[in-house]
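Structure record follows, encoded as structure tokens.
One protein chain is absent from this view; the other protein chains keep their places.
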Amino acid sequence: MLAFDRRGRAAVALISEEFRTGADAWREIHGFDAAAVYVRHPIQPLGVTELHGRADEIFDEVVAAISR
Amino acid sequence: MIDNLVLLDPTPERRRAMRGRTEPPPSLDGVTVGLVDIRKHQGDKVLDRLEALFGERGVEVERLAKPTYTKPAPDDVIDRIAARCDVVVEGLAD
Partner (left out) sequence: MDLPDDGLVLVLKEDCPTCRLIAPVAADLMRRGDLKAVYSQDDPAFPGGLAVRDDRGLEASFALNAEIVPTLVRREGGREKGRAVGWRRGEWRTLTGLDDLGGDLPDERPGCGSLSAEPGMAEELLARYGDTGLKARRIGVAFPEDPFERMFDRDWTDGLPVVPPTPARVLRMLRGASRPAGDVVGFIPPSGHACTVEKAAINAVMAGCRPEYFPVVLAALDAALETEFAWQGLLSTTMGAGVCIVVNGPVARRIGMNGAFNALGHGNRANSTIARALLLTAMNIGGAKPGGVDRSTLGHPGKRGLCFPEDESDPAWRPLARSRGIPEGVSAVTVFGFCGTGIVNDETARKPEGVTSSIALSLNAINHPRRAGGGMGAMVVVGGEFWRVYREAGWDRAGIEAALHKATERPRSEIRREHVDADGGEAGAGGDTIPKFAPGDLLVVRAGSNAGLFSTIIQGWGSGPKGSQPVTREVKP
């Protein structure tokens, strides 16, 4: 995330909702207010259709994160 | 007299000041979105669908990938990705 930002590329990370505290800790130790969109948990055991559903759920937020 | 004990700090002793992120472009018109797969199991399928959704809205998409989620990507890989897109969507961390 930081590496892309340093190159002038606004970036957003897709992160499991379960990792919200991890993302906060990451921001703290790296001193970088990284943008994130949180995806509903679980993810690993889902089938393709369900995973596409997860993408549908977050798409608007992703667009908002990478444009003003 | 009882001496006070002195301890040496085992931490880096500095909290990094919180830095804001690069301002994103005003809209996605003419912007290339880099969909970067960090190579965690299943993440590619979510990115597949996002690619389709961007496509429906006429937004240019580049599919890119880091070598592995287990370690930071080398600088040259980041350079290559950054050269091919204007904004980055990276995932999926779980």
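So that you can tell them apart, the chains are marked A and B in the order they are listed, and the count of residues begins at 1 in each.
Keep in mind that, in the parts below, contacts are C-beta pairs under 8 Å (C-beta built on N, C-alpha and C of every residue); 3 or more make two chains touch, one makes a residue touch a chain.
In this text the structure is predicted, and so the values were computed from the model without any measurement.
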Looking at the whole complex, which visible chains does the left-out chain touch? A, B
Residues from chain A at the interface with the omitted partner, ascending: 19, 21-22, 24-26, 28-30
Go through chain B and note every residue touching the omitted chain. 2-14, 39, 67-72, 94
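Please note the rule applied: only the chains that are shown with their structure count from here on.
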Inter-centroid spacing, chain B versus chain A (mean Cα positions, whole Å): 8
Residues on chain A engaged by chain B in the complex (per definition of touch): 1, 3-5, 7-16, 18-19, 27-35, 39, 41-44, 46, 48, 51-52, 54-56, 59, 62-63, 65-68
In the complex with chain A, residue positions of chain B that touch it: 15-28, 31, 33-34, 41-43, 45-50, 53, 72-73, 75, 78-79, 81-82, 85-94
